[in-house]
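Reading through the structure tokens given below for one structure.
Now for subunit A:
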Amino acid sequence: MILLWLIVLLLAGGLLAWIAQRWHPSAPRWIALFTVLSSLLLTMLLWVNDGASPTDTAWLIRLEQPWIPQWGVGFSLALDGLSLLLLLLTFFLGLLAVLISWREIQHKVGFFHFNLLWVLAGISGVFLAMDLFLFYFFWEVMLIPMYFLIGIWGHEKKRYAAYKFFLFTQASGLLMLLAILGLYFIHGNQTGTYTFNYFELLNTTLAPVAARWLMFGFLAAFLVKLPVVPFHSWLPDAHSQAPTAGSVILAGLLLKTGAYGLLRFVLPLFPTATVEFAPWAMLLGVIGILYGAILAYSQTDLKRLVAYTSVSHMGFVILGVFAFNEWALQGVVMQMIAHGLSTGALFILAGFLYERLHTRDMNKMGGFWTTAPKMGVMALVFVMASLGLPGLGNFIAEFLTLVGAWQANNWLTVFATIGLVLATAYSLRIMQKVFLERNLKQQVLPDLTFREMLIAAPMVVLMLWLGLYPQPVLDLAQPAIKQQLQAYTPAVPAVTSPAPQTAFYPPATDSTYFQKMKGETYEFK
Partner candidate 1 sequence: MSSIPMEAGLLLAGILFVIGMVSVMIRRNVIFMLISVEIMLNAAGLAFIVAGSHWAQPDGQIMFIFILTMAAAEVSVGLALILQLYHHLKTLDSDAANFMKG
Partner candidate 2 sequence: MAELLWLIPALPFAGALLLVLLGSRLPRALVTTIGVGSVGISAAVTLLLGIEYLSESPAFYHQVVWNWFNVAGFSPSVAFHLDALSMVFIFVITFVGFLIHVYSTEYMAHDPDYARFFACMNLFVGSMLVLVMADNLLLLYLGWEGVGLCSYLLIGFWYKEKANGYAARKAFIITRVGDTAMAIGLFMLFQTFGTLHIQTISTEAVQVWDTDARMAVIIAFLLLGGAVGKSGQLPLQTWLPDAMAGPTPVSALIHAATMVTAGVYLIARMHVIFELAPGAMMAVAVIGAITLLLAGCAALTQYDLKRVLAYSTISQIGYMFLALGVGAWSAGVFHFMIHAFFKALLFLCAGAIILALHHEQDMRRMGGLQKKLPIVFWTFLIGAASLAAVPLVSAGFYSKDQILWLQLAGENGNIWLYLAGLLGAFITSIYTFRMVFLTFYGESKTHVGHQPTMAIKLPLIILAVLSLVGGFIELPHNFGHVVLFSDFLSPILPTISVVPDFNRYEWMLQLLAAVVSLSGIFIAYLIYLKKPDLRASLHRSETAMAVHRFWHSGWGFDKLYDTLLVRPYVFLAKVNKDDVIDSFYTFLTRLAEAFHDLFSDSQTGLVRNYVMGIVVGAIMILTITIFL
């Protein structure tokens, strides 16, 4: 039931925020802040209570309510580690989104926060829905407020960007709807029970051809959302035109819904078809990595550059998803979170700069380290995260993904790895153009304010945490991933098992080995 309340809370908060504008101009901000904060706390509570207790099934909470019985549509929500992680991410970024809008958004404050909260509600719905009709429902619901966010509070080309975003996602979404219906009827004709329930549909046996087409239907939606080259061209416009909060949510969350869809639906629903398609998918991923990186390198609009980096980073996601092994999928999950943070952070940075300079053009920047060292340090961390420096979350993500991908396909992995070099190129370009060199225009650039530090600092801390001790996250995701992979454990050969001697390594049994080697181990005190 709590899951339902999460969503309802956000929806209600949104409405309230809209109305509240009449009472006081900044009332909506506080309401939004409170709402998101409380849902964040609620989710953390979930983690503490249920996340800790390992159950035999991966599902922590489930909620089943009849909705449209005639069609076998149920209002069924369920929470597993994956959803929980993504919810945490959602609300964390949501919180930041509210905070960064504090100064940036000055007109139609109420309506803005209404949209913001409804987007969050839609996204959380997507992460929780376990009924395909409901899933599609939320999938669409999250678009409209996002459309408003871009279209009303965006930058100069906002309407174009908003259209593009809406049309792309809508088109792909409808294809998914077709696939859902197809699945629904096939399952219905097989079993006689017509239902959209995820768990029911999981055990549908599909003819290869049907499976392939249905999978493409689902892929259409997810690959566009992810996005994968060549379906990415909505993203740079949407990201660069949206207000900062919008960009953060787009990059941090909306893209993740695509990745989530792949993990949650495509993998378990079409085990055979995906295996056939895997090489192509991985190829797409690699193309995305390289193509995005190249495009990112050439951009002069800071937000556009960051947008293309997301294209590049999301390439790792699809690469990993279609490697079908735990390393890769753990990497993907890490990537979803780490990228959500790092790219969100970069967009926030761009927002800070835009607030001060009213431009996103990097040629008009430079030498800001002198005037704003704090911002410089933050930027450095964010940039390093995006080029995958070890010690920060993205490294774990990318390394695991690549390790996993390597088991599946060597050459593609090699090319993906080359992406890291290109990533270095474009990431350092940001530092160079914005913070290094001389501040020729003599722009006065006040350093980060307290509020801004409040936004930036937690991200840095989280990135470091993810980079140095990701185990909690991995543990949380692990059962979910195992479950998504069930169908594949035979399908994909395991890594060439290490020679038996390695049995004595993990650390627990180190000592024997070290005795043998006349070595001395010391416990960390």
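Descriptive notes on the structure:
As a working rule, a residue touches a chain if its C-beta (ideal position, glycine included) is under 8 Å from a C-beta of that chain, and two chains touch if they have at least 3 such contacts; residues count from 1.
Quick note on selection: all candidates are chains of the complex that A comes from, given by their letters.
These numbers come from a predicted model, not from an experiment.
Note on this complex: subunit A touches candidate 2; the remaining options among 1 or 2 do not touch it here.
In the complex of the two chains, the subunit A residues touching candidate 2 come out as 164, 229-230, 232-233, 236, 294-295, 297-299, 325-327, 330, 367, 369-370, 373, 377, 380, 384, 389-391, 395-396, 399-400, 402-403, 406-407, 413-414, 417-418, 420-421, 424-425, 428-429, 432, 435-438, 468-471, 474, 478, 495-499, 501-502, 505-507, 510, 513-514, 517-525.
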